[in-house]
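As you look at this complex, bear in mind that one protein chain is not there, while each of the others sits in place.
All chains are identified by letter, namely A, B and C, in their written order; residue positions are counted from 1 within each chain.
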Amino acid sequence: MANDTFEPKIVGFLCNWCSYRAADLAGTARIKYSPNVRIIRVMCSGRVDPTFVLKALALGADGVMIAGCHPGECHYIEQNYKAMRRYYMLKHMLRALGLEEDRIRLVWASAAEGQQLAEHIDKFVEDVRKLGPLNWPANWQENGERLHAVEAIAKEHEESLEVLP
Amino acid sequence: MAERVGVYVCHCGSNIAGMVDVEEVARWAGANLKDVVVARDYKFMCSSLGQAMIEEDIKKEGLTRVVVAACSPHLHEKTFRRACENAGLNPYLCQMTNIREHVSWVSKDRAKATEKARALVAAAVERVKHQAPLEPFFVKVNPATLVIGGGIAGLQATLELADAGYPVYLVERTPSIGGHMAQFDKTFPTLDCSACILTPKMSEAGQHPNVTLFTYAEVEEVSGSVGHFRVKIRKKARYVEEDKCTGCGICVEKCPRKVVDHDFEAGLGYRKAIYTPFPQAVPRIPVIDVESCIWFERQKCRACEKLCPTGAINFDQKDEEITLDVGNIIVATGWKMFDCKKIPQYGYGRLANVFTALEFERMCNAAGPTGGKIVLRDGKTEPQSVAIIHCVGSRDSNHNEYCSGICCMAALKFGHLVLEKTKAEVYSFYIDMRTNQKGYEEFYHRLLEEGMHFVRGKVAEVTDAARRPEEAGKLIIQVEDTLMGKQRRIPVDMVILMGALEPQADAKELGLKLGISCSMAGWYTERHPKLDPVATMTDGIFVAGVCQGPKDIPASVAQGAAAAARVMAMITKGDVMIEPVVASIIEEKCSGCRICNNLCPYNAIEYDAEKQVSRVITAMCKGCGTCVAACPAGAITGAHFSNEQVFAEIEGILWDAVHGNGGAGVKEGQPVSA
Amino acid sequence: MKYAYYPGCSLECSSAAYDMSVRAVADLLGIELREIDDWNCCGATEYFSQDELTACAVIARNLALIEPQLDQVVAPCAACYLNLRKVDSLMKEDPALADKINQCLAAGRLHYDPGRVRVRHLLDLIHTDIGETAIKDKVVQPLTGLRVACYYGCQIVRPYDGFDNPEQPVKLDELMTWVGAEVVDFPVKAHCCGGHMTQISEPQAFELIRRLLHNAAEYRADLILCMCPMCQLNLDAYQNRVNSFFGTNYQIPIIFFTQLLGVAFGLDWKKLGFGKEIVPAEPVLRKKLTAPAATA
Partner (left out) sequence: MVGTTLELRGSPFLHEIIQEVPGGERIVRCLQCGTCGGSCPNGADMQYTPRTIFAMIAANQREKVLKANTMWFCVSCYFCVSRCPQKIPITDIMYGLKRIAIRERMYQDTDAPALAKTFTDLLDKYGRSFELGLASRYYLFNRPIAMLKMGPMGLSMFTRGRMSLVPTKIKNIEQLQSIIRKARELGGTQQ
C-alpha cells in the first residue's frame, strides 16, 4: 500500500449507547472499514461540545464525525436532537471560518447497525480524502492566536446553540 | 507531581495480535508517551495472570493510572477496574481503549491498524492523567417487580418471582392475561392442548397472594432508575366494578349487540359489546367495548346494568391512574401478526378462502367460532385441498428481513390438523424447512409420512383467475417448484398464510418510556446477544419472550424464568451500585441563565431562585452530559467526561499530527518512531 | 396546469386514438400539454438489450429538451413513462453514469440535471392533480351500466414505487367509478400483455393475450380499458389471431381510458379516435349507454 494517496485523520465522537456499540458490532461481525477514523467515546452525542470539534480540527484532524442514536431512539430520550441543532450551527461556523463545512458529519447508527456505521465511515473518509488535507496546524503555527480566536467564536455562538423550548 | 501511568496491551490470542503489532505498540508507548512508566503486552490481559500483572505493577511501581488496550470497555471495563481496586487504586483511574472491535477486527492493513492502535493508546494515556477518583453510589433495591405483558413469558416470570416470595405487579393491556397462547389449539411438536397447559398458570397468577393483576391497563410513564423505578399505569375503564363483579356472565348473555371479534377470534367469530375475551379469561370480569355498546352510541339499552345481580355495571367509571414503586421491570410485551393485506398477490381480504395463521388457529380450536371444524369461509364446506404458504412477510426485504422462526413448525402443525380432521390434500410451500429444536425434525418426518405435500418455492401469487377449466372456482397457487425447476399452478380450496411475527406497533414508544432500545426491526435489544440475552442496556430492565425476537413457547418460558432469576439476584443482593458518572454545577460560575434546566430530559436540574443558580439532583442525573456541553459559562462538569478529559483525549488521539507540529506530549530526548 | 408532453412514437400513428383522446380530454380538464419539441423515440425495451449507455443517452435527450420553465413531464405510453423515469432515477443513483450520459448529451449541446423533471403517468396526473370533484363536475354522459375491465399492464405500476399498488392497482378503477361506470373485478389487471413477444414467439404471446381476454370475458366486461399503446395493440389487433389459434371467439373491444373519459365528458366520438380500434367499440357503447349525448 505504499503510495501517495492522502490518508485523512478523522476523529469520531461516538455515543456510548448506540454508535459505540455499533462500532463494537462491526468489529464482532468482522466488517472491514477504513482505519482513518479514531474513536472517542462520549456518553451521548449531545455531550459533543462544539469546541471539541474545533479543537480536533485545530490539532490536525482533517475531519470530525459525530455519531449518535437515531432520532427518537436516544438513550437519553432526545439529547441527540440537541446534537443535531449544534451540528447545523457548527457547519455554519465552519463556513464562517472559511473551512469546508463537509469536514464534519453527523450520522445515526443504532447498536444494531454495525454495517451501516462502517459504510458511513468509509463514505466520510472518501469524502474527506477528496477535500484534501486541512493543514490547520500549519496555519495555527503561523498565527498562534488562531485557536483562541476560534474558541472565542465558539463560546460566542454557544448561547445561540440552545434554544429554550 | 507527575502521574505514573501503566500501559497494558492485550494480544487477545491472535484476535488483536494478528492484525496489530502489539509488542510495538507497548514499546512505543513506553518510549514516547510522557508519564508512562510501565508498558507491557500480554497474551490475555483479562486472564487472572494478566490482572495479577497489573495489580503487582500498581503496588511495586507505584502506578497512579492504568491504561488497558484490549477489547470493548463494554466487555471488560469492570474486570480491570476491579483489578485496580484490588491493588488499592480507585477504579475510575483505569481507562480502557478498544483495539480489538475498533481496530484489529475491522482493519485489513497491519501497518495502518498498528498506527490506529497507537493513536488510541496515546489518547487513553493523555485522558487517564486527567481522570479523578470517583466513588460509586449505592441504591436500595425495592423488592417489588413490574411485569409488562401477561402472555406466557410474562406469566412465567411473574410466577417464578411470586413463588419465591416477592411481590409482582402484572400489567396486561387486554382484558385477560394469557396472550397469544390462549388463542391456540394445539402446540407443536407434542400436540398437547394449549389451553390445558396454559390455563392452570393463568389461574395461579390470578389467585397468587404475591401477584397484583392490572388487566386492561397500560404503562403510561416510567421514572427513576434501577432499584427504585416509579411507574404510572392507566387502568382503562371497564365500566364494570371489579370488586362487585362475580363473573357470572349474565351481562354478556343478555347484551343485545353482537360484533365481529377482531382481537381474540381474529375476525373469525363474534363477541358481545360487553365481553370477556374467552371463557377461561383471568380475571373473569368483563369489559364494555365503548365502540360497539349501544348506550355509548345512542344513550339507550343498559340491559347489562338492569340485569347484573350484584350491581357491578357502572357507566360512569373513568380511567384510573395508579402509581407503582418497583425495583425492577420485566418487559414481555410479545408480538403482533404481519398484516397479510400488505402482500396483495396473496389475495388476503379479496379472496374469501385465504386465511391468516391466527384465523386458522381459531378455526382449529374446539372452543373457537367453528367448533374446531375446518371449513371454508361459508362456514360449512370442508376443503378438499389446502395450501399453506410459509414466509409471508418474513425473509422478505420488502417487509421483514428476519426469519420468524416458528412458522415452519406451525405450518407442520396445521398440516397435521388438516390431515387429521379432513380428507383434504395439504401442500406446504416453503423456502427452507427450519425444524431445529428438540423433537421438531422428527415432527417434520412424521408429516412426510402422513402424506403432506412439500413444494420448495416461495409462492408468487394466489389467484382466482382461472386459465383452464380444472382451475375454475379454485384458488390457484402459482409457484416455481424449485426442486423441479418448473413453474406450477396448483388449484386448491383454502389457503393459509403463515404471517410473520412482528413487534407490537407501539414497541418503540414503550421502549422510549423505559429507556431501552429496539433493533431496526423493532425487537428490544438485549445487553449481549449471546451472553446476556435477558438484560437490557438499562440496569433493572429485563426482556422476555417474543418482544426480544421471534421465538417459540419453550424459549419464551425459559427467557421469562431467566429474567425472573436475574431480578431475584438483584433483590437478594439488596442494593445496586450506580456509576458516579453524573454532572455537577459549580455555583460560583453559574450565571443562573437556566438554559440547562430545560435541556435535561430527566428534570434533574433544579433552579435555586434564592441563590439564582441551578443545581443538579445527583440521584436523578443519568450522565448524558448535554448540559455540560451547553452551559455557556462552562459551569457544569460531567464526572468522568469532563471537558479537560475529552480535550486531553483529542490531543492524544491526534498524537501524530500534534507531534508533527512540535511534538507536544513527547518525552524529551526520546527517539520517535513513525 | 402546464406539463411537458411526451407522446411517444405509437401515439403518432398506431395509437393515434390515444393521442387524440388525451389531447381532447386534457383540453377539457384545463391541462396544458406542451409537446417536447423534436422528441425522439425512447427505444422501448429494445435499446436496453443492446447497449445500456446509448439507451440511456437516447432517452435522456428527451429529458434535456424539456423547456426549462416546466418541471413535470407526462407520458401516456407505459414504456415511454418507464424509460424516462428509469433514466432519471439511474442518473440520480449513480453520479458516474449521470456524468457519462451528460458527456453524450454534450455532443449534442444538451445537458440534463437528474431530478430536474418529475416524470408522471397520465393516469396519475388525472387522478391526483385533477381529482374526484373536478372529474365528476365534467360528466355529462354517466357511464351507468357499462361494465369495464381496467387494465393497467406492467410498466406503469412496476418496478418504481409509483402512485398505485404494483400488484392490485386501483386508480383507474376509482376514476371509472367517478364517471359512473361499473368496474368489474379483473384480477389480472396488472399482468403482462406480452409486450413484444408477438414478434418473438407467437404461441407464448397469444397465450398471454388469451389469459387477459379470458379473464375479462369471465367477469362479463363490456370492454377493456388500456393505458398503454402496446397493451391496446396486442389485445385488439391480435384478438382475431388469438381466436383462430385457440378456437375461441372473443369479441371484446379494447379502447384507451381517455377515450371513455371523453365519452363521459360528452366529447365528439370522432375526435376521441373511435373507429380506429379493430374490434369495434361503438356498438357496445351505443347499446349500453341509454342516452348518448354525443353525435357519432
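In this text, a residue touches a chain if its C-beta (ideal position, glycine included) is under 8 Å from a C-beta of that chain, and two chains touch if they have at least 3 such contacts.
No experiment lies behind these values; they were computed from the predicted model shown.
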Touch as defined at the start, partner being the missing chain; which of C:A4, C:L105 or C:A264 qualifies?
C:L105
Sole contact to the chain not displayed, among C:K136, C:H196, C:K270 or C:R286
C:H196
Among B:K254, B:K458, B:K513 or B:R615, residue touching the chain not depicted:
B:K458
Pick out which of B:A205, B:I313 or B:V479 touches the chain that's been left out of the picture.
B:V479
Looking at C:A4, C:L29, C:A44 or C:L84, which makes contact with the chain not pictured?
C:A44
Using the definition of touch stated at the top, determine which of C:L28, C:L70 or C:L90 touches the missing chain.
C:L90
Absent-chain interface as seen on subunit C, which is shown:
9, 12-16, 38-41, 43-54, 56-58, 61, 90, 93-94, 97, 100, 103-110, 154-155, 158-159, 166-167, 191-192, 194-197, 199-202, 204, 208, 237-238, 240-241, 275-278
What is the set of subunit B residues that contact the non-displayed chain in the whole complex?
108, 345, 391, 395-398, 431, 456-461, 478-482, 485-487
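By our rule, only the chains that are shown with their structure count from here on.
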Among line, ring, star, complete and other, the chain touch graph is line
I'd like to verify one number: the distance from the centre of subunit A to the centre of subunit B, where each centre is the average of its C-alpha atoms, in whole angstrom.
30
Counting only Cα atoms for the centres, state how far subunit B is from subunit C in Å.
49
Shared-interface residues of subunit B (touching two or more other chains) are none
Could you tell me which residues belong to subunit A and also touch two or more other chains?
none
For the complex, which residues does subunit B have touching subunit C?
343-345, 350, 461, 463-467
Touching residues on subunit B, where the partner in the complex is subunit A
72-74, 98, 100-103, 105-109, 111-113, 115-116, 119-120, 123, 508, 511-512, 515, 517-520, 525, 537-538, 581, 594-595, 598-599, 601-602, 622-626, 628-630, 632, 638, 641, 643, 646-647, 649-651, 653-654, 656-658, 660-662
Residue set of subunit C touching subunit B in the complex reads 165, 167-168, 187-188, 211, 214-215, 218
